[in-house]
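Structure provided below as structure tokens; questions to follow.
Left out: one protein chain. Kept in place: all the others.
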Amino acid sequence: MITLLTDFGLQDIYVGVMKGIIKTINPDIDIIDLTHNIPPQNIIAASFALASAVDFFPDDTIHLAIVDPTVGSDRKIVAIAFEKGYIICPNNGIITGVLNKYQPQQVYELTNSNYWLNHNPSNTFHGRDIFAPMTAYLSKGIGLETLGHNLNQEDLVILDDINPIIKEKEIIGSIQYVDIYGNLITNIPSKMLENKSWYVQEGDNKIFPQSTYSNIKKKELLTLIGSHGYVEIAINQGNAKMILNKEYGDFITVKIE
Amino acid sequence: MITLLTDFGLQDIYVGVMKGIIKTINPDIDIIDLTHNIPPQNIIAASFALASAVDFFPDDTIHLAIVDPTVGSDRKIVAIAFEKGYIICPNNGIITGVLNKYQPQQVYELTNSNYWLNHNPSNTFHGRDIFAPMTAYLSKGIGLETLGHNLNQEDLVILDDINPIIKEKEIIGSIQYVDIYGNLITNIPSKMLENKSWYVQEGDNKIFPQSTYSNIKKKELLTLIGSHGYVEIAINQGNAKMILNKEYGDFITVKIE
Partner (left out) sequence: MITLLTDFGLQDIYVGVMKGIIKTINPDIDIIDLTHNIPPQNIIAASFALASAVDFFPDDTIHLAIVDPTVGSDRKIVAIAFEKGYIICPNNGIITGVLNKYQPQQVYELTNSNYWLNHNPSNTFHGRDIFAPMTAYLSKGIGLETLGHNLNQEDLVILDDINPIIKEKEIIGSIQYVDIYGNLITNIPSKMLENKSWYVQEGDNKIFPQSTYSNIKKKELLTLIGSHGYVEIAINQGNAKMILNKEYGDFITVKIE
């Protein structure tokens, strides 16, 4: 199985064309869309979304993730093999979230132009000309060692501001994802708060944790451990992003009592 | 075959993850998206959309419909078997439209946590943790009697304001769906108007029925029996919802001459 995660949107034929190429090379492969609506060029959001998804797919799934602001430059195309399957992506940090959860078993740079769509790829749509065919060939059994060459894990670009800062009585995290409901998902994982009494300090407000959205009155703020396993700030039947005027990367302080 | 109808949107990975879980359990099953853009928490729209779709799928299709404002509360998860296959949904009225067309053959509450993703589901994403795996197991041949226990049909929550009021010379219906074009689809079925001369009274305007959108001048109002089989108000190459400033649930009066 192949999954696709991009910021290409669903207005144009970009995604459909990638599927056509994959199916031309490997007609029997299943293709599942993770999402194509990652905010444009937002690598932090892509890293979070990819890491949140990989647990729920069959082993040996190949996840192709393309958010690629520097397409056409000399940024590398990389692939890792890991416990759950494979990731193929530009080497720009998008893989950070997965590496926080899984140890890569193999790390490759994909360079073999014999497995591109053709030898004259466009400079602007590597998804079609390079990523899609290479992913399809991997799904057909062409090995990473044929598609490219070994890298060291240290060659993988990692987002460096993706982890929270832990102090004695507080954790300073940041927003790593905003979902369609405007829920603000931080980078503070539930395991940092196990068996602790905590709340979110937002300006002068203390926002206390709930077990689910509907536990409080309509339009009131709450925090909870969301379904992704991170501290999340939400409004019951409302949009926390808009009410709190928060964005990707903004800091969120959790106080521990 | 499994279909999915939700209000999860296509921005996030929620839908993709559900598909990953289903395919992990039943790799060979086909999954078709009905829509994931039901207006948030709009059970009337979901009921209409689901009922409009089920006729057009193969027998034995399993339709998973999740619009679930009270996820994490004690609302039940239910399944029915009917002539065309199965519906799985929260017990909140979303099944109303289907029950207006089909008699359920079996009604079950799904409770067997052995068929959940794991025994500690999140409170906020039952689509992933409960609905998706149970739907996949049903598609694999695990029977409803194993997934849960029998209910009476009267235990199904039904939307009670979904039928029009019939008077001597008029029918007072309401808007049960607004499509992407802004067409206003009422709850007045074509069979109520068979062999009758009728029009829609909207304020001081009489809107007369046409056979298709392009029968009248551009930007003019019309009414017609739409493709779903209900009285629909539209504007040729325009947006009736915006021009008439109408919303879900607003009343529409059909006059019979």
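As written, the chains take the letters A and B, and residue 1 is the first residue of each chain.
Note that in this section a residue touches a chain if its C-beta (ideal position, glycine included) is under 8 Å from a C-beta of that chain, and two chains touch if they have at least 3 such contacts.
These numbers were taken from a predicted model, which means no experiment stands behind them.
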Absent-chain contact - pick from B:Thr61, B:Asn92 or B:Thr135: B:Thr61
Contacting the left-out chain in the complete assembly, out of A:Thr124, A:Gln153 or A:Ser211: A:Thr124
Absent-chain interface as seen on chain A, which is shown: 8-13, 15-17, 19-21, 23-24, 27, 40-41, 69-73, 122-125, 128-129
Hidden partner interface residues of chain B, rising order: 1, 3, 5, 10, 30, 32-37, 49, 52-53, 56-58, 61, 179-181, 211-215, 224, 226-227, 237
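Assume only the chains that are shown with their structure count from here on.
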Cα superposition angle of chain A on its copy chain B, in degrees to the nearest 5: 120
Centre-to-centre distance between chain B and chain A (centres being mean Cα positions), rounded to whole Å: 32
